[in-house]
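What you see is the complex with one protein chain gone and the rest in place.
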Amino acid sequence: MALSNERLIGKMAMLGVLDESYLPEIEKLGWKYCVGKAGSMDSQKVVAAIETAAKSENIIQTGIYRETHSLYHAIMEAFHGVTRGQVQLGTVLRTVGLRFIVVRGNPYEKKEEGDWVAVALYGTIGAPVKGLEHEAIGLGINHI
Amino acid sequence: MALSNERLIGKMAMLGVLDESYLPEIEKLGWKYCVGKAGSMDSQKVVAAIETAAKSENIIQTGIYRETHSLYHAIMEAFHGVTRGQVQLGTVLRTVGLRFIVVRGNPYEKKEEGDWVAVALYGTIGAPVKGLEHEAIGLGINHI
Amino acid sequence: MALSNERLIGKMAMLGVLDESYLPEIEKLGWKYCVGKAGSMDSQKVVAAIETAAKSENIIQTGIYRETHSLYHAIMEAFHGVTRGQVQLGTVLRTVGLRFIVVRGNPYEKKEEGDWVAVALYGTIGAPVKGLEHEAIGLGINHI
Amino acid sequence: MALSNERLIGKMAMLGVLDESYLPEIEKLGWKYCVGKAGSMDSQKVVAAIETAAKSENIIQTGIYRETHSLYHAIMEAFHGVTRGQVQLGTVLRTVGLRFIVVRGNPYEKKEEGDWVAVALYGTIGAPVKGLEHEAIGLGINHI
Amino acid sequence: MALSNERLIGKMAMLGVLDESYLPEIEKLGWKYCVGKAGSMDSQKVVAAIETAAKSENIIQTGIYRETHSLYHAIMEAFHGVTRGQVQLGTVLRTVGLRFIVVRGNPYEKKEEGDWVAVALYGTIGAPVKGLEHEAIGLGINHI
Partner (left out) sequence: MALSNERLIGKMAMLGVLDESYLPEIEKLGWKYCVGKAGSMDSQKVVAAIETAAKSENIIQTGIYRETHSLYHAIMEAFHGVTRGQVQLGTVLRTVGLRFIVVRGNPYEKKEEGDWVAVALYGTIGAPVKGLEHEAIGLGINHI
């Protein structure tokens, strides 16, 4: 059941979202991934941007709810890291500017573990005024 | 007030905790930092391990409460990313094995912004059985 | 003070919202109740639909704040079961389609316990796309 | 993708935990399930009791982490309904006496949706004094 | 239904816990109240101390669960103000030293609103080291 040290999906997703030059490492493993940006005071727009990218780039299958369900919870978990307490943006007068990555692969040694999804977020959070912000990071991982 | 692209304290802390070979980059900026490990089902032990390391390595001043207060909230925010919903470990039957880094520096272009602290966590969270776990990440940033 | 096995208000409310054929059992006890439906991405609309039904069908008295206060908290508690973590719908890009029941009665053996209110919810929660959803349930109980 | 009206796993799990006479309906579908009881001020003991039952009765496979992961999150979601705000028991001076059911099956019309798990909880929550309690309910659903 | 300006139970409870010289104002209204102190890293001990005081000084009736239920939720709400995010103390390595007051009375102009309970808390929260702490306040109000 152990995690494989060469296939730590969370670490690779986070490195990939922090530094684009790392993305070829993810490709080498034969894993699917997509990257994008989302900036908004509306938390639902950030969720939608990530879901749309993951579907249009075929990271998850559109016609199967279990895949959407898995991704949704991974996004929400990553959002906890970014928002740190309340999964809210505009309603508490703050906004985000985020890069995101969605990675799909099996990080475990056993084949039976199947595919997992990792959503990593990196960017800024703060008042809706340029400069009044600091960095924020989130990572969500789920079995698909 | 803008963040300096060369001194993104959250990104550097996260890269440093994910990959030790990145630590010299933090030193080059003249910033203080310390790294360590903490594994436990007792959430308070993880908090204590980080606080103790940061104090014994003089990242924060022991005799000034405002510094302890700043670090404590940064730790709690990083914990939100790791725990994603409830800042609890053993009480919901899960355990963590984490590497941590505490970095102190000014990530803004203006000197007047003074020192900030970043706490980055990376490791695993899961059932108290080896292998029944996935990765988790957290980042907390606060002004000192 | 013990709960009466024949008057378990939470169980009866839940059975009533899951299966209409159970409603006469609630009537037999001489308890007041109302049922309805609410579907929305706006969480406040769901709260409003339940409050309006309970008031217009005289489950609670409109002119007494303590009754509204009691119902409101029972609704919010039921919402925790449906939302499981964040009492939010549209702001995290999800919608619900719910049946609800509000039951008023004394589930305890002692008369002095007076009236209590139970709010039970049953339906689906998911993405704002038909089929991308699973079931959800909530129950809130409060003294009136 | 739609839910099948004859195989609403959440409704069936909840009916089964409320009323034992309903259990044969679940068996008819060929679904696996297990029932049990857990009473404690220690929230981790309740989680452990459900996990242990589900594993020893082969509802989920012990050797595959993704199955444990799926069950764990379903348990935590069901706990939200029972605890309604803080997933805590003894630390906020309250205790539970719960019946639980774990059901595994596919509630969707499409075969490709695969297995899902539903955890339903019903019982009482209150002060650690007999009688000072009311009923509580929770339901968690996850893809396996 | 309006609140009476002369009987603002929350304001009076808070003033009473901040400044003992204000307590006779509460007595003048013929309201019951009790005051006490509780200091601990164990959140349940703080809850227990308030409940015990309120029962032994007959602010609430011991034999009626609805009164205990009402008080419990008022205490938990007051705790939210003190803990600001997670209703936890020792598990996140912090401790409190609190004065508390429990006041029972009708703050509304209408007699039909009956009795309400207000729990006000004032003191310090911080690390389990003298001086590493700041002030904290909480107020919970519920109908009895």
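Structure notes:
Labels for the chains are A, B, C, D and E, by order of writing; each one numbers its residues from 1.
Basically, a residue touches a chain if its C-beta (ideal position, glycine included) is under 8 Å from a C-beta of that chain, and two chains touch if they have at least 3 such contacts.
Because the structure is predicted, anything quoted here is derived from the model rather than measured.
Only one of E:V35, E:A49, E:I64 or E:A136 touches the absent chain when the whole complex is considered: E:A136.
Although one chain is not drawn, its touching partners on chain E can still be listed: residues 1-3, 8-11, 14-15, 18-19, 76-77, 80-85, 107, 116, 118, 120, 122, 124, 130-141.
By the touch rule set out above, chain B reaches the unshown chain at residues 1, 63-66, 69-70, 73, 108, 110, 112-114, 116, 142-143.
Not every partner is drawn; the one left out touches chain A at residues 85-86, 88, 90-94, 126-127, 131-134.
The rule is short, and it goes like this: only the chains that are shown with their structure count from here on.
Centre-to-centre separation between chain D and chain E, using Cα means, comes to 35 Å. Multi-chain contact residues of chain C (touching two or more other chains) are listed as 1, 85, 116, 131-134.
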